Structures are given as structure tokens and as C-alpha cells.
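Omission of a single protein chain aside, the complex is shown with its protein chains in their original locations.
== chain A ==
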């Protein structure tokens, strides 16, 4: 199965495409036989001994044996461990309800902030933005967010300060921004200095020295969605020369 998958890495696949796992009829008795393992990411499903594609997109591979489908979608489906930007919608007793753009609201305990105790409550108001990560995210349970990591540190998470601008982009662009050697990010670095928070749910938050610059960055990032790499470089070059 590994080799059949490897051949099609980088191709566009559609739901219903299948990979069958053909086992060898002969087993070598002398060689050490290692069982083939394939880890399926989003968009791939196991069905019996076959692998079925269930989303349209590009097949991607990561060493050693991880495969997934890279698709462009707008609606976020929570996954454990992902960091998102949420909006606090209600405050009831000791939990906050947070809207993160999914199918239901997530809960966020008031104790899940750095340094919070029963005495010392965090200052969170309805309407505030929070940067948090999922500790529970599965289809059968209510999603739960926390603003601390496993060692109890904020690690960049928590309530947002004043200023800045929140806007939405596609989930595909967010993943491209967060990839280790993102070209978009390095292009943007050369252009303006800014503070950028990227939520996996397609929400971006930007703050820079002036309102005008913030708006330019927001517009640039939103237009990156529909541009190829050369088009983007051309646009960034023009902005750098002061076209806007």
C-alpha cells in the first residue's frame, strides 16, 4: 500500500478513489519482514483492507509514513491539540462558552488560565478574544478549550489585548502560514513588522504600528488565498515599492 500511495503523492484525488493493499503471495522465510504501516491523516479512511479517499484535495506525505489529503475548506472541524482563536459568548458560573466557528460552542473553564485559582479569577468578559487549544475534540463530546499547556504555562495563549484586527481566511491558507518554512510568512516579514496570531480555525489576528498598515496586511493575506506563488511575490514587491 505504501508504494501505491507514494506514487500518487502530489496528485489531486476525489472522494471514492481507493488504494488497495495487495499482499505478496510468497513470504520470505530468511529475510526479516517488516509489516508495512501507513498512518492516515484527514481525508483518508480505512475500509476493510482498503484505503478510501473521502475529501477532494491533494495527497500529501510526511516522512516516514504519514499521508493526508490537503483540501481547501472553510468550515472548521475541531481536532485535539490544535490552537484556535475563539470569541467568548457567554459566562455562566465557572465556565465560559467560546465560539470557534465549528458546529457547536466549546467550553473553557476559568481555572484553565495561567495563574488562575478559585480566589484569583481571570479577567475575561463576554466578547473577548481568546487564543486557546483543544484538549477534548471528538465528534461525540462537547469540545473543551484550555489556555495553558501541560505544564501550566500560558505559552502564548490567553485573552487578547486591545487593538488589532480579526479576519477570516480559508483553512488551507492557515495551514500554509503555519508550515515550518512558510514562504508567505517570510515574504510578509520583509514587508512590515507586525504581530500575527494564526488560529487553525481560519481566524487571523493582526496588529501593527498603524491602522493603515494593519488593514494592508489583512487585505494582502486575504488575497493570498487565490494567488499563485509568482503572483503573490509580484504583489508583495509592488507593495514594498509603495504602490498602496
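Everything below uses one rule, namely that a residue touches a chain if its C-beta (ideal position, glycine included) is under 8 Å from a C-beta of that chain, and two chains touch if they have at least 3 such contacts; residues count from 1.
What we mean here is this: contacts and distances are computed from a predicted model.
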- Note on the structure: Per UniProt, and picking from "UV-stimulated scaffold protein A C-terminal domain-containing protein", "Inositol-1-monophosphatase", "U three protein 7" or "Exosome complex component RRP46", the hidden chain is "Exosome complex component RRP46"
- Note on the structure: Sole touch to the unshown chain from A:36, A:49 or A:104: residue A:104
- In the full complex, which of A:71, A:109 or A:155 touches the chain missing from this view? A:71
- For chain A, residues touching the missing partner are 10, 12, 14-16, 18, 43, 45, 52, 54-58, 70-75, 77, 102-104, 139-140, 172, 176, 226-228
